[in-house]
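Next up is a structure, given as structure tokens.
Here the complex is missing a single protein chain, while all its other protein chains stay put.
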């Protein structure tokens, strides 16, 4: 049994990790930390866990965390910078769900997060935890940066085209719609039901922190600096990201459907839908699946890719567990076989 | 034109007052206050008001407020206690949407609100602003306590029975369902979309501040101390209260439908639905109407009254304006003719 | 492996059975029928099942169904009446999710369903599938009538009191709030998002088909004919039932919390919450759990029980699988360990 610790268990990615891990066949939950809720049973805060775990929140300590086989960080950015080295030194592996190790360029990170990068020395060994790209490195990694939610859905939707060099230098567009859980469990007016339900709005048009991460991933795949316009939208639902991706390829003669199907043929968590499909986010609600449909207009060559995930599962905690499974040689789908809740 | 001031314009009852008053034919909006947002145009905070008003938030002062004909308090409890006397002294009338003057018994108030009552001397002249009961007193009043949202829907639903003495000493039950806007615009975790949508829950079963207000109103109507079990529920929608009211009257032979129709025949804002109806809260969304249906089971005599309002309109700001209309001899429906937004 | 057939797989209880059964460790799905969708892969209709099953809809036949160990009926009422005998004769056991065998009194059934009862001869052996009451009979049964959603939440909430004789002859009240999935997957105007979201309404106040079923269950437990007022409400959410139950017991001196905890101590799917709790339906979304909180007002003796379930799981398909587990000697929780999806 893998001994697991979780730092920062009071947010949505924390409780989602718990939802998945309490039923994971190879995992023993040892520690979950929260400074503010020390001593409180986790199930008192999240009653869906009643009967599934007796764990209580404790104060984070390198000792107890270091005694785990792997520690998940479900914390605001900056926390893993400060604590990861200690945990690694104590012998545990680290899977960080925050943005702390996603960008390889520390200066870029500092620009977008407005604070000094606190663990530049760890960047060389940090592996970007997108299994569909980095499965082999993940196997060996001590430190995983779990991709962001938008970046996961956008990259999976565009990788097949970029890897094949099919989108020469052009402005790609990612119009992304996210459920409100992407904004976290913090008490913010903008996330109130009365503010965010029955409404649709864009945000961060001038620049969003996930943009450099998406650019980094797409550029690696393409072999050149990919340019992308990224517009996120706050959508009146709890879970789900729908990315609508636009690329222009007037002369493209390839069979895109076959290209996508082949690219993801062996991927347990990417489902290429039949040609002409329109995946709905509810088809992945609560599951670790990414469903993709690719369209191309015959007349204009315009390519439209639709990519949906559950932002809290494949976009966060599920992908984190997928990484853990790979790191520890477990079956990649272990603990991740839930069928999406429909309706 | 009536010169109007609003104290505390940043919450939901404040913006709802503005929505109604900017189109009121007899009103001139003069002042709206907010200490925290001084100088900000109201329409910057509430973009639905762009093009409808140029007013800016100002710091509350007895001078500017006293220069109004009437001042609405859309504030947390305690604020009107502190400020109402000054405003009255300066010559304005006061319509308080908070709980500050709803209970005639100051000790009862202090018990439920856990603080000293700050304006006991004003209680004798405070009129409980339920026009269907107190229209004449409202006409003369300097100080109105606008009823709470739950109390409005429960009282209108039960008054016809209690006034006629048809419910001898028994335990009445009010099972009430409220939209989340009833919890206000404060940043609270429990009001987040991700916490309150797609879920239903009771709260305050052990005791809710609206209970003494409901008891006070029903007891006045009945002429004896009415006992009531009141269970509020948080419902996954923005606006609306649905009160399901239970009373037992095994030997009742009256025609309840006729009783209700007659009681409210002249009321512009109470609509007694045809026998057998099930009013939906959406039929009053954005309107000042209360819709009521009364049912009685032939076999058991069980009476079930269904009463719906928009908690922000008839349950707060609309009723406040209705009071103003009465106080100033305007047409009672002035500014309140909006049709509910359906769908 | 238990060979399972499903009759009528195109509705919400059908897809919910599939969601649960594709991950059930002891089940092999053999047949799923739908006359209208013959030949269509189930996962084409319900894309959440893509990758989980290759099953196609087929036309129902006694041959293929009879070759199963157990057949679930997820059909409109009347269908199981017509088909159950054939399936039983062929050697399969039957778990009926419809209302066809819930009422032991065929005349009562005919009154509420406005059609002749088509299988009166099967009534004597039909077992009412509420494991918390009938576990032993379920073990031996060939034919199970899975309780309705409202009846499950109401009975579990009131049984402890009635079994102990603590509620002498009185009018009980069940004010129940259900998500829209309770209305099924049929194309009805009233179930449209634009009609049922952002609104709350009661329905069926004059009489609802679940009333005789609730009365039957409560009366068995009490040993006398229990009288109940039942008011269902359509609530703007997909899943969940919240039952608020009212009983009067002015002289009751029992410790209700202890009574409930003891009654359900060994029940894997009933969770008695700590005293003072307010369970939310989201705490059981997608899970087979029923969570209950019991309150009593010290002054008045008024008892208020809050009981929440997921109407599609403990209120239908999950409970059906729980019955199957008991019938076949499997672990009762097999396939039913999902944690509720929160948020």
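Every chain is named by a letter (A, B and C) in the order it is written, and numbering of its residues begins at 1.
One rule holds for everything that comes next: a contact is a pair of C-beta atoms (placed from the backbone, for glycine too) under 8 Å apart; a residue touches a chain by one contact, two chains touch by 3 or more.
Being a predicted model, the structure only gives us computed values, none of them experimental.
Touching the missing chain, out of B:7, B:32 or B:49, is residue B:49. Checked against the hidden chain, the listed residues A:306, A:321 or A:336 yield one contact partner: A:306. Only one of C:60, C:236 or C:286 touches the chain withheld from this view, namely C:236. Among A:26, A:86 or A:175, the one in contact with the hidden chain is A:175.
Residues 12, 180-181, 185, 187-189, 191-198, 236, 238 of chain C touch the missing chain (whole complex, contact as defined above). Think of the hidden chain as still there; on chain B it touches residues 12, 15, 18-19, 22-23, 46-52, 181, 185, 198, 238-239, 271, 273, 279-280, 282-287, 289, 291, 337-343.
Considering the complete assembly, chain A touches the hidden chain via residues 171, 173, 175, 177, 179, 194-195, 197-203, 205-206, 227, 229, 231, 233, 235-240, 242, 244, 246, 248, 276, 278-282, 285, 295, 297, 300, 302, 304, 306, 308, 343.
Quick note on the criterion: only the chains that are shown with their structure count from here on.
Chain C has the Cα centre that lies closest to the mean of all protein Cα atoms in view. When chain B is laid over chain C using CA atoms, the rotation angle comes to 180 degrees (nearest 5).
Over half of the residue numbers found at the chain A and chain B interface occur in both copies, marking it as a same-residue contact.
Averaging C-alpha coordinates per chain places the centre of chain A 36 Å away from that of chain C.
One inter-chain figure worth recording: chain B and chain C are separated by 39 Å, centre to centre, where each centre is the mean of the chain's CA atoms.
Computed from the mean C-alpha positions, the centre of chain A lies at a distance of 45 Å from the centre of chain B. For chain B, residues touching at least two other chains, in rising order: 194-195, 197-198, 236, 238.
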